[in-house]
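Take a look at the following structure, please.
What you see is the complex with one protein chain gone and the rest in place.
What follows is subunit A.
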């Protein structure tokens, strides 16, 4: 499973757990704030991805700009994993 699929599946899991209604389909340019997850949902998503991928890029990277779209969110994790493997 690639990172994009991992994130998407985790979003679905978290939406179910946190009683959020995820919009369908989630596309690259879907704005995170309009994806259906609220801030609690995002907090849970970041926690779940940390368990699965072993990183929390929001604390481990010096991110200067927060991701606004789904593609940017995935890119932050891709970059985090890349840095981890170096």
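Following the convention adopted for this analysis, a residue touches a chain if its C-beta (ideal position, glycine included) is under 8 Å from a C-beta of that chain, and two chains touch if they have at least 3 such contacts; residues count from 1.
FYI, contacts and distances are computed from a predicted model.
**Q** Given the options "RNA polymerase sigma-70 factor (ECF subfamily)", "Glutamyl-tRNA(Gln) amidotransferase subunit A", "AMP-dependent synthetase" or "ABC-2 type transport system ATP-binding protein", say which is the protein name UniProt records for the missing chain.
**A** "AMP-dependent synthetase"
**Q** Which listed residue (A:2, A:21, A:34 or A:85) would be found touching the missing chain in the intact complex?
**A** A:34
**Q** So which bits of subunit A touch the chain we can't see?
**A** Considering the whole complex, subunit A reaches the absent chain at 17-19, 31-34, 39-40, 42-44, 46-47, 56, 58-59, 62-68.
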